[in-house]
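After the structure tokens below, expect a handful of questions from me.
The complex appears here minus one protein chain, its other protein chains still in place.
So, chain A:
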Amino acid sequence: MQSRNGLPGGSGGGPESSVEWDPWYDALASGWGELDGTGAPAFVAPSVDRGDGVRSGGAVDIYREVQRSAAFQEVRGRYRRFVVPGVAVFFTWYVSYVVTATTAPELMARPVAGAVNVAMLAGLGQFLTTFLFTWAYVRHARLRRDRAALDLRWDTQELTRGVRGAER
């Protein structure tokens, strides 16, 4: 703790709060007071930033607030609705490929065209699906997630900067 910084409260005279002072950022209270919705400034405990992600007080409330926000829930939902089925599908497809190859080589040896057999098609199919899944994931992230996540990032950083100076 290098200084005690009285943050200007949103609607007059909140408890004087102290945050770690960081010369890179002004401890501006841009919008943080509105967060808890009651009009009163959020309680800001002395921030103990050990430089490793451990902190307390207002920043924590902000993260919980953001976590509950509809915008964040939407980003998280979009991410999970894509990733969970995606992982389930490619993992099942890979495991069934390995298990079939080790337990049913006769099935895999069945010829398809020329020297190409089921095993060769399945193996090259694994390569192909890996490329397709990569493409689909990147496209989904770019179109459905990036913009909203970036907005949330700036908003959250704006808020946390207000209560406790710099991240580190």
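Quick note on the criterion: a residue touches a chain if its C-beta (ideal position, glycine included) is under 8 Å from a C-beta of that chain, and two chains touch if they have at least 3 such contacts; residues count from 1.
Please note the rule applied: contacts and distances are computed from a predicted model.
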| item | value |
| --- | --- |
| Absent chain [UniProt protein name; select from "Oligopeptide transport system ATP-binding protein", "Na(+)/H(+) antiporter subunit B", "Cation acetate symporter" or "Inner membrane ABC transporter permease protein ycjO"] | "Cation acetate symporter" |
| Chain A, residues in touch with the chain not shown (by the definition above) | 52-54, 59-61, 63-64, 66-67, 72, 75-76, 79, 83, 86-87, 90-91, 94-95, 97-99, 101-103, 105, 108-109, 111, 114-117, 119-120, 123, 126-127, 130-131, 133-134, 137-138, 141, 146, 149-150, 152-153, 156-157, 160, 167-168 |
